[in-house]
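One structure is given here, and the rest of the page talks about it.
For this view, one protein chain was removed and the others were kept in their places.
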Amino acid sequence: MTALGGLTAALDWIGLVVFAASGALVASRKQMDIFGFALLATATGIGGGTLRDILLGQTPVGWVQRPAPLIACVVVAAMVFFSAHILQSRMRLLLWLDAAGLALFAVTGAELAMSTGAGVVPSVVMGVVTATFGGIIRDILGGETPIILSREIYVTAALAAALVFVLSRRAGIGAETALMAGFGVGFVLRGAALHWGWSLPRYRERPGR
Amino acid sequence: MTALGGLTAALDWIGLVVFAASGALVASRKQMDIFGFALLATATGIGGGTLRDILLGQTPVGWVQRPAPLIACVVVAAMVFFSAHILQSRMRLLLWLDAAGLALFAVTGAELAMSTGAGVVPSVVMGVVTATFGGIIRDILGGETPIILSREIYVTAALAAALVFVLSRRAGIGAETALMAGFGVGFVLRGAALHWGWSLPRYRERPGR
Partner (left out) sequence: MTALGGLTAALDWIGLVVFAASGALVASRKQMDIFGFALLATATGIGGGTLRDILLGQTPVGWVQRPAPLIACVVVAAMVFFSAHILQSRMRLLLWLDAAGLALFAVTGAELAMSTGAGVVPSVVMGVVTATFGGIIRDILGGETPIILSREIYVTAALAAALVFVLSRRAGIGAETALMAGFGVGFVLRGAALHWGWSLPRYRERPGR
């Protein structure tokens, strides 16, 4: 992780924790041992932000010098390992944690890109990359179908969150308001899609027939 | 993308567009929505070149400052979303676009590596990496069998393209001729393999029985 402002840093931490928990839940579905939980939680929690930092040239990546994010991911993994069996629906929780992480990393990824001087389009794309690649890495390592292929609104929610944040900032709105607005739009959109099964029109081979 | 000479830059752009189109066609096979198309097109179009730039230490990667390649990928994604249903054979077109991108990125990747002072072997390998990883990322994100496992000549065509280009340059041949020669060899080889089903001798468990 790179140096971030106060609220951005806080949201980035929450994103890391919820993504780590979603990684540990995938490990629970695969009946892995506790160090398998730790690997999946860590890769999911820091994966998106690590890719973001590599693309921005912010290397060595932050956790090489400061171990706190790594320790947080391992602690989350251990908590899930010993408590996930009491949950009614792990898949449901996994999807909601992923939704929160998606909306959080979309705004913090975009904020970080803007802070390096990137324009509107690259900042939005960096938000989407940061938001989606933690989940992509989790699903690949866990041998699951990538969540980006799910029928409900997914990439769109990350895009909406990043876009609202970046355009708000460009319109002169303060960073904290823009962060919360972007996160709110992305999380509500993905949450509504999860709850009501919303999806955008999908490609069909022969529309109109 | 890093600063490239005229023809190299042009070929790199064409490679980006055809790979983006191949990514969008995978999205159409998975019946994704338009932003799923955009994600797959962008990841496929800029994936190979982005990995190349990271390996060469050319970070922040070019599209963080200049959004044109990103916009091009999204435009291609939208065009495919609204027109792919009129195609007779999307799989066939996907394979030919991939073939063109493969041969193009093999030479531009090798050229870029040479321009940073890399020798023959690393330049050829960088060409192969740039050429193959866009398609690898596309197939992983789309949940498809990786095209590198296909029975026809594939990795070999990228290798031939990069090798012809690098050896031509070392033999003192001009950049433009070498680029076209390498591209031609790679594309014809992969195209012939697609058309006639050519393959190299494959490993067999017990040859000679």
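Note that the chains take the letters A and B in the order they are written out, and that residue 1 is the start of every chain.
Here is the rule we go by: contacts are C-beta pairs under 8 Å (C-beta built on N, C-alpha and C of every residue); 3 or more make two chains touch, one makes a residue touch a chain.
In this text the structure is predicted, and so the values were computed from the model without any measurement.
Student: So which of B:Gly49, B:Gly62, B:Pro122 or B:Gly142 would be touching the chain we can't see?
Tutor: B:Pro122
Student: May I ask you to list the residues on chain A that touch the chain which is not drawn?
Tutor: Given the touch definition above, chain A has residues 27-28, 30-39, 42, 50, 54, 59-61, 63-67, 70-71, 81, 84-85, 140-143 touching the missing chain.
Student: Could I get the residues of chain B that touch the absent chain, sorted low to high?
Tutor: 54-57, 59, 113, 116-122, 125-126, 128, 132, 136, 140, 145-146, 148-149, 153-156, 159, 199-207
Following the convention adopted for this analysis, only the chains that are shown with their structure count from here on.
Student: Between chain A and chain B, what is the separation of their C-alpha centroids in Å?
Tutor: Those two chain centres are 28 Å apart.
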